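The complex is shown incomplete by one protein chain, all other protein chains being positioned as in the whole.
Then we have subunit A:
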């Protein structure tokens, strides 16, 4: 049934995250003529050979699979840019570089369907995978440094990455909050029991000294 992902593994399945990413606009170059498409989700076209146009990712993939267009890879997917980003990611332990929110999904779909449209495809792919690894590793290590707060800012984390760490972070933050909040009551209880323990300690000492 649609919409029935197990909430304990994650709120959104990876397919659902990809579904959301598929509405992102990408640039394609059609090789055929086609009238404007009046979709529920918007109007796209007209399609004229060799004239680039912007369409949602799902439409672009559909057209590409039928051989009706080629992709223009997005600007951020160049070898130079990605190398820069990878270095910056490796340098900083706590901040994330600005990448498109759905960069994982966009890159994945392009690699699967449009290899020939990406210059230096293998290089680009390995760079994206490295960036993903570094960022995920950074996320994991930063998770250990959470403190009990009610709000944690995570800048520049992408959709897929958020989805992966979400269940753990939520449980961790909930546990922190639960233990932080009723501090007043907990203190009162431990204080009274502590006093009792201290009272019990005193008479024991003279016994041991003998």
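One rule holds for everything that comes next: a residue touches a chain if its C-beta (ideal position, glycine included) is under 8 Å from a C-beta of that chain, and two chains touch if they have at least 3 such contacts; residues count from 1.
Going forward, contacts and distances are computed from a predicted model.
The chain dropped from view, which UniProt name applies: "DNA replication complex GINS protein SLD5", "Vacuolar protein-sorting-associated protein 33 homolog", "DNA-directed RNA polymerase subunit" or "Exosome complex component RRP40"?
Choosing among "DNA replication complex GINS protein SLD5", "Vacuolar protein-sorting-associated protein 33 homolog", "DNA-directed RNA polymerase subunit" or "Exosome complex component RRP40", the correct UniProt name is "DNA replication complex GINS protein SLD5".
Among A:90, A:115, A:137 or A:166, which one touches the chain that has been omitted from the display?
Among A:90, A:115, A:137 or A:166, only A:166 touches the chain that is not shown.
Touching the hidden chain in the full complex, which residues of subunit A are there? Just list them.
1-4, 11-12, 19-20, 22-25, 34-35, 37, 39-42, 58-59, 62-63, 66, 68, 74-76, 81, 85, 97-102, 150-157, 159, 162, 166, 169-170, 173-174, 177-178
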